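Got a structure for you, written out below as structure tokens; questions coming shortly.
Note that one protein chain of the assembly has been removed; the remaining protein chains are unaltered in position.
Moving on, here comes chain A:
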Amino acid sequence: MILIRAIGLTLLLVMASLLPSSAAEADLRAVIAKFATAANFSATEAVVRELAATSDPAVEPPLSALADGNLYIRKADSQVFVGKDAGDGIDLLDPLSGEKAASAAKTDLTKIKVNNGLRRVIRDALGTLTLRATDPAVRIAAAATMFKTPDAANIEPLDAAIAAETDASVKALFEQARAASLLVSDRPEADKLSAIALIAARGDRDAVSLLTSVEANSQGAVKDAASSAIATINSTLALWDAGQNIWYGISLGSVLLLAAIGLAITFGVMGVINMAHGEMVMLGAYTTFVVQQVIRTSFPGLFDWSLVIALPLAFLVTAFVGLAIERGVIRFLYGRPLETLLATWGVSLILQQAVRTIFGPTNQEVGNPSWMSGSFDIGQLAITWNRLWILVFALLVFGVLLYVMKRTPWGLRMRAVTANRRMAASMGIRTPWVDALTFALGSGIAGIAGVALSQIDNVSPNLGRGYIIDSFMVVVFGGVGNLWGTLVGAFSLGIVNKFLEPYAGAVLGKIVVLVLIILFIQKRPRGLFALKGRAVEA
């Protein structure tokens, strides 16, 4: 009897501890349970709005999970859980406490569908809920959302948040968001005018976007203030646009430089018309893909280092292939440019088809390490990390190559052979080996260019095709045989191209650049920096 009572008591206790700790939580759970019965997007949206209306910070985890497509319904009992991918199945977490409740196979769960409209609603709701988050980055995101979706109802929570905010930069963002909301409210005109001044000080596209809609929906002094603010911002933005074009040009130039720099050696220094140059770039990109595949399956922790690991491997692989091509084909064809052109064209087709047979014709996914994703702002200039790193990398490769050519004994031999082959041979230089190694160097550099280009272009057997023409253009324009010419050529072509593009469009812009180069070559057949002396006549 006592035993039974004891058991009963324990059971009661256990049940009590399992029960929600407060009535509010029980209410929230009841609302969350409604997700299971929501038949379409608008029904789900109604549930989201109901959750958001509670203003309880506890609803943040299930709402973010919903926005990320991680909210599931268990088919067996229609319970709602936050899902977390756990290899073969999915871990089910309690939507409010975040504790692991169970795990299930994917087939036993129904994912709650979201669309863009729903994601927007959730983002807006989260904006208000996360104003007091402890992480400043979350608060900044909240301010940004509220700025983009102004609502008179936001003013009060923002006022409270501004009063409690200690971080000055976050506080400024809150004030801007408050100003945006103020403009759509029915507050007095004087408040609105100062709000416009505050927003105009932001000076970015979001401010223009907001003020344009204010201008369209208001009269009198507010309308005038908005239009003059737009005019001021637009004139500053025009200057930033010019700056942005220069940056885009430099960035395109760095890509051209990377693609062309290997060719500057094989074509520029050695005089071999190497149509398989693009395929060396492609092989480098595929090496990156293979390295990432191995890292993904065996050492997932090293993913951010995958590019660094791929660099030397890509250099070795392509240098070896280059060496094989030189020894196998090109060395029999020195001095016969037409045959070289055809033979290397054939080699390029063979390499393309070989890669297609081994890896398949479809694109391969090469991931961006975290340090190469996203962008940052300088003033109104958005600079993407991957472009910045590629620029740094291109200059680094250029610097190293220049050092090798000018300051090492090997570079000296290379230049000696190019300048006067017979003299170099009689000085005891083994010219065939210098040829082979120079070609391998050029190919290897094309390979490491491929590692970088895999980050911005798609990795497919056709990758090299897109770069071969541009590479020749850069080398010819810059001056055959001159590395500095290649550098200046790449950047000037990039910048000219990017300045033409906004006005002429990408298609016409490219044509204009090509025509300009043809005219330039008519005037200066040896390019920007022509080599002088005996090497030219040889």
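In this section, contacts are C-beta pairs under 8 Å (C-beta built on N, C-alpha and C of every residue); 3 or more make two chains touch, one makes a residue touch a chain; residues count from 1.
As a working rule, contacts and distances are computed from a predicted model.
**Q** Quick one: find the hidden chain's UniProt protein name among "Acetolactate synthase small subunit", "Urea ABC transporter substrate-binding protein", "Nucleotidyltransferase family protein" or "Outer membrane transport energization protein ExbD".
**A** "Urea ABC transporter substrate-binding protein"
**Q** Identify the residue among A:T37, A:T212 or A:T236 that touches the chain left out of the display.
**A** In the full complex, the listed residue that touches the missing chain is A:T212.
**Q** For a quick check of understanding: of A:P62, A:G367 or A:G447, which residue touches the chain that isn't displayed?
**A** A:G367
**Q** Per the definition of touch given earlier, which of A:V255, A:I330, A:A446 or A:I517 contacts the omitted chain?
**A** Only one of A:V255, A:I330, A:A446 or A:I517 touches the chain omitted from view, namely A:V255.
**Q** One chain isn't shown here. Among A:I140, A:A382 or A:L412, which residue touches it?
**A** A:A382
**Q** Would you write out the residues of chain A that touch the absent chain, in ascending order?
**A** With respect to the unshown chain, the touching residues of chain A are 41, 69, 113, 115-117, 119-120, 123, 148, 205-206, 208-213, 216, 244-245, 248, 251-252, 255, 349, 352-353, 356, 360-365, 367-368, 373-375, 382, 384-387, 456-462, 465-466, 498, 501-502, 505-507, 510.
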